[in-house]
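I have a structure I would like to understand better, so I am pasting it below and will then ask my questions one at a time.
Subset of chains shown; positions unchanged.
Just so it is clear, A and B label the chains in written order, and each chain counts residues from 1 on its own.
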Amino acid sequence: MNVIADFSVVPIGVGVSLSRYVAACQEVIEESGLSHQLHGYGTNIEGPWEEVFAVIKRCHERVHEMGAPRISTTVKFGTRTDRDQTLRDKMSSVASKL
Amino acid sequence: MNVIADFSVVPIGVGVSLSRYVAACQEVIEESGLSHQLHGYGTNIEGPWEEVFAVIKRCHERVHEMGAPRISTTVKFGTRTDRDQTLRDKMSSVASKL
């Protein structure tokens, strides 16, 4: 089962500047080799279910290791059985209708 | 790593009545034995990371099996390393301040 996901990680208890945690999480995502795209309020990522959620878990582990005692994350994700679809397909499909 | 999560599953392509899919997902959750609580816009669930996300995956599998070709899910979840906390603790902590 393939997943297209979007997630954002909010470290709690480490002050208001969160970008270095977001950057660390971005490195974890890059290490995974999965297709991904950072945006202004999270990151798109796609791949097999187990791999996508393993990456999100490693982000939590990494951000905890950096000293964040608490993390709150929001993930939106979709699966479909009618056809294969990539992030790029989704973007193209919307773009063609604009 | 323990997780407190809240998630809601939106089946797409099966019309506007979604409650039987939500009910099926609720059965999957109950089969897991994890602590959980249905509310008006999703379900709270808590437990070890792998088990919580395995339940959410089984919900997707079950809802696809029921005929939904596409599913969009939102999960909010938190982890913490400073102390153990349950859903009940969270609720009590807020209640004590009201």
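We take it that a residue touches a chain if its C-beta (ideal position, glycine included) is under 8 Å from a C-beta of that chain, and two chains touch if they have at least 3 such contacts.
Remember, it's a predicted structure, so these values are computed and weren't measured experimentally.
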Every chain here is the same sequence and 2 are shown, so how many copies does the full assembly contain in this file? 4
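Note that only the chains that are shown with their structure count from here on.
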Chain B-facing residues of chain A, complex: 1, 13, 49, 53, 57, 60-61, 64, 69-82
